[in-house]
Each structure stands twice: as structure tokens, then as C-alpha cells.
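Here you go, one structure.
With one protein chain held back, the other chains of the complex are shown just where they sit.
Here the chain labels run A, B and C in written order, and each chain numbers its own residues starting at 1.
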Amino acid sequence: MRQRKPTGVWRLLGVLVTLLLIAAACGGDEGEDATTQAPATAPEPAPAPDAPEPPAPPATESAPADAEPTGEGASDDAGDDPAASDDVTATDDGAADATGSITIGAISTLDGPFAALGDFSMHGVKLALLEYGGELDGTDTRDGVSGATVAGLDIELVIEGSDATPDVAVEATRRMVEQDGADIIIGPLSGDEGLALKDYIRDFPEVTLVNGTSASQDLTLRDPAPNVFRFGGDGAMWTFGVGTYAYEELGYRTIATVAEDYSYPYDQVGAVLTEFCALGGTVAERIWVPLGTQDYSSFVAQIPNDVDAVFFAMGGTDAINFVKQYDEFTGQAIPLVAGPTAVDQSVLSELGDRAEGLISSGPVVDDSGLAEFDAFAARLDEVFPGQTPNIFNVYYYIATKSALQALEEVGGDLSDASAAFQAALAEQSWQTPIGPVVLDDNRQAVVDMYLRRVDGGIQKTIETLPKVNATLGFDRDEYIAQGSFSRDNPSC
Amino acid sequence: MAPDRRTEAAAGGAQVALRHLAGRAAAAAVGRNQRRAAQLAISGLLIYYVTAKSIQISDRSLLVLLNGLTAAALYFLMASGFTLLFGLVRVTNLAHGGVYLLGGYVALSVQRATGNWLAAAGLGFLFSGGIGILLYVLLRRLRGEGLRETMVTLGAAIVMADQALAHWGGVPSDLDPPAFLQGSLPLPASPLLYPKFRIAVIGLAILAGLALWLLLYRTRLGMVIRAGVDDRDMVSMAGIRVELVFCAVFVLAGGLAGMAGVAGGTYLSLAQGEDNRVLLASLIVVIAGGLGSLRGAGAAAVLVGLVEAFAQTHHAILSVLITFGTLIAVLALRPHGLFGRPVDARL
Amino acid sequence: MAEPPIGRSSPLLDVEIATAGYGTATVLDSVSFSAGVESLGIVGRNGMGKSTLCKVICGLHRNASGSVRLQGKEILGRRPAQIGRSGIGYVPQGRRIFASLTVTEHFQMLGPHRSKDWPIDRVFDLFPRLGDRRSHLGRHLSGGEQQMLAIARAVVRGPRLLIMDEPSEGLAPVVVDTLVDACLSLAADGHMGILVVEQNLHAALRLTGRILVMVRGAIVEDMPTEEFRNRTDLQELHLGVSRSDVLERPRQDSNLRPWT
Partner (left out) sequence: MRASERWRRVAWPLAAACIGIVVVPITASDFVLLQIVIKSLWLGIAGASLAFLIGQAGLISLGQTAIFGTAGYMMAILTLSYGLNIWLAAACAVASGPVAGLLVGLLSSRSSGLYLMMLTLAVGVFAFFFGQQYQPITRGHTGFNGFESPVIGDVDFNERRPLFYVTAVAAVLIVVALRYVAGSPAGLAFRGLRDNRERLAALGYNPAAVTVAAFAVSGVAAGIGGVLSVWYNGAISPGSIDITRIIELLVVVTIGGAIRIEGAFLGALAVTLLRNFASDFTNRVETLVGAAFIIVVLFSRHGILGLWLEARSRAPQVFESLRGQLRPRSRAAAGPPAR
């Protein structure tokens, strides 16, 4: 008698599941067009600016565009697209593509521990699109922007989230590239995601990846991909100048470092130590904290009593926990020097008074006085009330805007594997909210960094460090030869 | 001077403990109880190792001990409710971490609105208790089907985490401790301090433990709960509406998790992913201690907390491996945990 | 309400189970019998469905269809707590006393559910052993003590019908005798019916007035115990008890009076 009750619900569930399966089948149907038509049209000269390129596996999105020459294909499409009810984006995209549109896919960490940073990133993307006539679809992070145009072409924004793991990032990106037909990808947020996406996107030369905030050096430093661009710094560049400042200005001779145990903090610690040790400083202890640790008390306890300062490199929750606990356990007896994201504006308000006076280096300061920065800050607050500039919204903004500017310059021409567009993108040189940017041969930005101090809850400039490059001013070959930073590299 | 004396005392204590253990291990070996001998030998080595290490940086050993106890306190708050719930209702509540997070977040909202930590803690406790009722209702019709109940709580955990993200966003945040628990106390013979609130958390866990003990061993409800842990069908057959007791335990477990969320949200912080982390820790504690055993939860909380603190201090990089390795070893040697009896944990 | 007279005319328990089982396996198939305020025994080999029958009556096994009425009220499909309150006491197979409660707590935990007729001293008069061990935990009791506790736990609620599943299982003959005596004295005042499932034929023969034989989920024989005692053919057929088994234990005819 217990099994009797839920019959109705069961039936409903059955219907739901069936619908799902039908939806899946339709996805397949839609694909059928792509696979059967793509070979037929591939040899033809590209009829539309955004036509697919022969070497790449045909992207689903291109199917409708391809279909134009053959009436049969077009009618097929007309018949099938409505059926693909499970995938509204793809349908819209297909329709828009016929009249000429460009799809931008934005990926950031919308789930998991870095979800807040994902929100910030998307603010930056949307802000750039708003400058091109777009309007917000809604207030949620996953709500897109519609109506933006560049060179007369509509810009579609597709938003995907990951949870900061490479596998999920690749799948999300694959969805944007192959399902939604994204031409340009903005993102991702974290370092290892960036490396994974570099490998993926290399196989799609016509798609362009403009990095968000992934700060892995090897995104551009070693084995770069021709269609990957970074308009910001990497983890080491963001930390540039701190080691020297600590040695020369602050007079520290021995330091300890506390950092999360993965590649991004390795880069930060590596950059600090490279400078600091070159000047004659020594590192007494390198403490690596496993990711996912919340209670830093036992790690604070390992800091030797006799060091001059402690450099810490962390992000988000970890930074908050560390600073708070360091304060509680030591009363800040030994001064702290911070990594760039540990005192990023995105966590400053949560750090509160404890962050006052912390020295760090980084790309974003609040008092640079640049007109572009003030305009950006004002606009950000206007569109997303209460938001202030931080590394995530600024970088995603710069990435998106650079792409849009390059698109404008080439008139939205993405033919020939986006060759013209990528060339224009590589030539982008403009005054961003955080200073001028130009790209080097690896499509890696050379940008200004700032030595900064937390003062009154904002980052104030100590010194502007102009034109920091990917090798921190060292000889390129030597710098690359010393290998990726790791737990014990550099070995000073 | 002082450290030396403490070192000596510690060494002496360890020696006594070791001699005792060695004796028992030998006795067990003579008595052909090889497993027991192996267990004793392993614990002996562990004690020896820990002592040796704590002498090594002796001005930090008190701190490490306190850290271990603080962690243990948080784990105990989580684990006690979890173990009661499992013991009585046979539900492996994988949403326990979600309750922790939501309890903490509700308290955070209340504190932001009122500025009062105690009010925040109280409401966090009540809210989590309310979630306990919701879970109870959700699981009612699956009673007795352990695996399906577990799966439903897993689904609930996924929903809770996402709802927490939707309502409180991903920005990590923390509660401010009440004024009288702000600041730190100096640690003797060490340049380091110890935050008052952490000590209060240890106190809170001890209080909660005492209250639970009184409830379980000094009231009729407690008798019914214990009887239900042993055999809930027989409690039903005694005419007692065991469902009401179940509901009460759901509320209690939820409330305890919420309290842990408030405490953890104050001395650590609240963020996405915390639910899984805390859930994992409390699962470890509950299982290592033995399902349904309050005493076991207490002992295992202390064990896990201390092992974690020592491992983090002395082998930072491999600390998590040591913690989980210990758990695996405990469970492989004692499949029902330290204090567990072979209860029917069939799913 | 007047006490129903002893006998089968006004059944205390009326069972008509169509089927019961686990998943797709049927364990009980068309079981139907009535019991008055009498002492009724169910015998049969292992796996014939006797324990399942007890559980179905008590509401502990819910995959069953048909009807079970206690004093005319349908109880099949009710929750065990309701069934317990409506007047059934259950002494399960394997005793299942509360391992972590003391003997006294077994009675205290019942609170208002304990019958006023059963002050704790009366329990200890019935089972003096339990009185000696009143502050011991359930898990520290011997098998016989545990069985006494299980019976006492069911009885102190003042049930109309006491269901016992294999009460003599795993106990020494001497202990079994003690238990049987206690049960006989319990039933002596004629207020309580007893339904006992037994493998131990001796205990069953001593304790009951009527015997049902269960084979593969169905009742195949129903006769007074006196009659069954002499039907060694049936005993052999349905229980696999050979004549020598029965004779193994010296007969104490004075004790072998049927319960009436």
C-alpha cells in the first residue's frame, strides 16, 4: 500500500524524463545538420564573415551560416531549430548568425569557493559590453547582456561557470565554443583552468581566448598558443617590486613566507624571493598551507620568532582567515607583507582594520588618479551599485574591451581563422583604467604595476612600477631557464 | 628554565604512558591477542612520536595542544548531533554540513542587523533546528531505507549549498565575537597569544557535551533515545511514538550543527565549500568514534583534532594525508570505530 | 467492557493474511487463524515464515496484505507504536533488549505506558534474577536474564496478547523451565492471551493449549496440544523431530499439563 500512493507523481516523473530524452535526441538532430552539411560547404569560399574554417572540427553554431547557399539545408534548419527547444541559446544564435552576429563566451568561477570572484568578473565583462550599446538582461550573474553591437554586428553574450577545476572549465568552454558557437572566449579566472583552456583552445584556431585573471605564468611564458591573449599580468608580475621594496626601503633581511600550496602562490613567492634574495636577503622558512585549510593557527605557530617580516600569498577566504588569525595569535608582532590578491579590493572590506598598513604590489590601486580609472569606478558603481574596482572586474573588463576594440577595427571580420582579428588584438595598445597596455610577442601584456599600501580601507599608491614585463625585467632566456616556480624554486 | 621543566614533565609523562602501554601490549601478545597487541603498539608509537615532536618546539606545544582542542570542540559540536541522529534514526545526514553553513549565515545576517552576537547565535540555533524538522519531514516516508535516506540528504546538501550561494553570495565573511570574548590572552612562555573566543568554543563544546550527557542519562527522553539507538522497533512496540523522538533528535542535531556554524563562522569564516569540509571532518569523527556513541564522538574529536594540529605543525604539506591516513588505519583495524559496537549500519 | 470469556467463540486475535514477503519473495501465503484468550503455539521448521507472521502482526513487517484484527479492530497497516498501545506485547526473537539501558531503565523508559498493575517490585517478584541485577546494563546480562527482561518489558505494559518469538532459543533447559513457569503464572489469571512461536517442542507442548503447524507460509495443522503431543507422525513430518528426540528428555508428566 505504500507503493500505491505516488502513482501520479511517478507518471509526472516519467513524462519529465521522457521529455529530457527527447530534448537530448533533438540535440542530436541539430547536430546532424552540422555534420552532414559542414563537409559539403567547407571547401567553398566563406560566404559570411563568421564562416567556419576548414582545419577545425566544424562548430555547431556554423551550421545555419553554412546552410545559406543550399536552400535544402536552410529549410532543414527552419524545421529543426524550433525542435531544439532544450537549447534556446543555440537557436537564437543561429538566427542571429544568419544576419551576422558574434558570440562572446565568458567563463569564470560561478560555483564553489571562488563564486564571489566569478560575480566580480562578470561585472567587468558586462560593463564593457554596455559601452557598446548593450543592456543588462537582469541582475543575476548569469543574466546576459543584449543589444550590444560592434561594426554593425550583434554581440551575443554567453555566460558559463566553472568551480575552479580544469575539467569543469574545459567542459564549460567546450559548450560555449561548440554548442553556442562562441567566437571569443573571455576568461578563465584561475591559473590551472587557464592552462587547461590553452590546451583546448589551441585546437580551435579560429576561436580566440582572451584571458580573464588566470595568472599562471605558462599561459603565455612557455609554449604559448597563437590564439591566447593576456592583457593583464601573471602571478609573478603582480608581485613585482615587493621583494626589492622590502629589502631596500623596509630594511628586512630575513623573511618567512606563508602561502597556499599550489602554482599561483608559488609564482608570487618565487617573484618576491627572486628579487629579495638577489639583493642578499634570506628566507628562513617557507610554509605551504594545503588548499582547503581554514584554521591557520598551526601554521602561524610555525613562523620563526626571529624573522623581520612574513610574506603571505593567499586569496579569498584564506586571506581573511589568515590575516584574522595571524592578528589574534601574534598581535601582528612581526610585520606582514601581502601578495596581490590577499589584499585585493574584493576582500579588503572583509579584512577590515586588520589590513591597514599592509604593503603589497598589484595591478589595481584606488588613488591612481587616472581619468580612465575614475570613470570605470563611477560607471561600475552606477550599474552594479556598491561595487568597487578590483582585480577581477578590472581585468575581465580590459579583456572584453580589448576584444571589442579589435573587433571594431577589423569590422567584425572573423574570416580566415580570425586572422585579421587576432592580428588586431595583438596590436591593441590603449589606456586602460589601470594604465597603458601593450602586448609582447607571446601576446602577453606589458603593464604598469603599483607598490601600494592599505590606508583607510583602500589601496594607496606608494610607487608606480612602469612597464612590468613577463620576465620581471630579467633576461628572458635566463628567466625561463630557471624553470617554473615551485615549493623550493627559487632555492635561495 | 620553564620550558626545560615542562619538557621533563612531558617526557616523564610519556614514559609512564609508554611503559603502561608496553605492558599491556606485551600482555596482549602473551595472551595471543595479536590485534589488540598491534593496536596498543601503534598507539604507543603515536604517543612517543607526538611527545618527541612536542618537545622539539616546546614553546609552541601548548599552542598546538590548544589548537587541537579547539578543532576538536568544533568537530564535537558537529559530530554529537550527527552521531545521535545516526544512532537513533539510522540516517547518515550528509546535509549536516549544509545545516552548519546555513546556521552560520543566518547568524551572520542577524548580527549584521542587530549587532548582537548572542541574538545571532540563538537565531542561528533555532533556524538550524527548523531545518532539522524539514529534513525530518522530507525523510519520513523513506524511514528504514538507509541508502535512500542518505541520498535524499545528499540532494538536500546540494540544494542548501546552492541556496546559501544564492542568498549570501560567494564573498567569504565572518561574525564578530561578542565584546567580552574579543581579543587574545597571552600564552605562558611563548611570544604567541591565544584568542579568547577559541577558548570559549572549547568551553561551549564541553557544556554541550555535559548537557547531552545529562539529557541522555538523566531523563526519560534520554532513555528512550538510547533505547532507540539500540533497537528502535522495540521502542515502537513499547507503544512509544518513536517518530516524535526522531523529530526531536532531528531538531537537536540541526541545532547543534547550527551552533557549530555560529562558532565556526566566528573564529574561522563562512564561505562556499565550508559545508563539505566540515561535513567531512565530522564524518571522520563520528565514524572513528563509533556510530551512535557520544563518548566515541568526544574521544575521536579530540584524537582527530590533536592529530590534525600536530600534523599541520610538523608536516604541513602532508598534514591532511596524515589525518586521513590515521582515520583509515583506525577503521581498518577497528571497523566499528573506537567506541562503536557492531550496530546494524546496513544501508 | 466485560472480560471476554475464555475460548474461541470471541476471538482476541483474528488473522487473515493474504500474502506477505520481502520484495518479490512471498513468505506468507493465505495464513488465517483466530485466537482467544488462550495459549496458542505455532511450530514449524526454520524459514517457514513464523517470525514473519509475528512481525506482520506487530506491524514491524509492512509488506503484507489481508487483515489482522485485535478484539475486532483492524491493526494491519498501523504503526508498531499504535499496535503496541492497542494491547500487543512482543517478545522478539533474539530478545533484542536495550543493550545500553540498565534493567531498571527498561521499565522507567516506558513512563506512562507502563501498566499500573505492574509496579517494579512485582516484576522483580516474578523474575528475582532481574531484581538482583537491576542496575546492570542490558548487554551485561546473561541470555536467560535477557530473555526474562524481554518478557518483563512486554508484560509490564499490561498487554491483552503477548507474542513470543522463540523465547527458549539458545537457552539452557533449566532456564527454559524457569521461563515457562513464569509464563504459565502470567497467563494464569486469564486476562492475557499468549501466542508463542517455538522450535523447542517441549517448551511448546508445556506452554500451549493449542498448536498450529506452519509449513512454507501456510497453516497446515490446527489442533489441541494434547492431540499434537501424540501425533508423532506430524511431528516427524513437519518438524523433523524423531521419536528419539522427543524421548531424549525424560518426561515429567506432572508438568506436562496443557494450558487451559
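Some observations on this one:
In the analysis below, a contact is a pair of C-beta atoms (placed from the backbone, for glycine too) under 8 Å apart; a residue touches a chain by one contact, two chains touch by 3 or more.
Because the structure is a prediction, the values reported are computed rather than measured.
Screening C:Ser34, C:Asn63, C:Gln82 or C:Gln108 for touch with the missing chain picks out C:Asn63.
From the options B:Leu18, B:Leu62, B:Ala119 or B:Leu142, the residue with contact to the chain not on display is B:Leu142.
Of the candidate positions B:Ala17, B:Leu65 or B:Leu154, contact with the hidden chain is made by B:Leu154.
In the full complex, subunit B contacts the hidden chain through residues 86, 92, 138, 141-142, 145-148, 150-152, 154-159, 161-163, 165-166, 276, 280, 283-284, 286-287, 291, 317-318, 320-321, 324-325, 327-328, 331-332, 335-337, 340, 344-347. Within the complete assembly, residues 1-4, 6, 9-10, 13-14, 17, 20, 23-24, 27-35, 57-60, 86-89, 111, 140-143, 160-161, 163-168, 170-171, 174-175, 178-179, 191-192, 195-196, 199-200, 261-263, 290-291, 486-487 of subunit A touch the chain that is not shown.
By our rule, only the chains that are shown with their structure count from here on.
Between A-B and B-C, more C-beta contact pairs are found at A-B. In terms of Cα centroid distance from the overall Cα mean, chain B ranks first. Put simply, the C-alpha centre of subunit A and that of subunit C have 72 angstrom between them.
The geometric centre of subunit A is 38 Å away from that of subunit B, both derived from CA atoms.
Contact residues of subunit B toward subunit C in the complex are 220, 223-224, 226-227, 229-231, 233-243, 341.
Against subunit A, the residues of subunit B that register as touching in their complex are 60, 63-64, 67, 70-71, 141, 165, 169-174, 184, 191-195, 198, 268-269, 271-274, 277, 308-309, 312-313, 316-317, 319-320. Interface of subunit A with subunit B (complex): residues 2, 111-119, 261, 287-290, 292-295, 297-302, 305, 316-317, 320-321, 324-325, 328-331, 333, 346-347, 350, 487.
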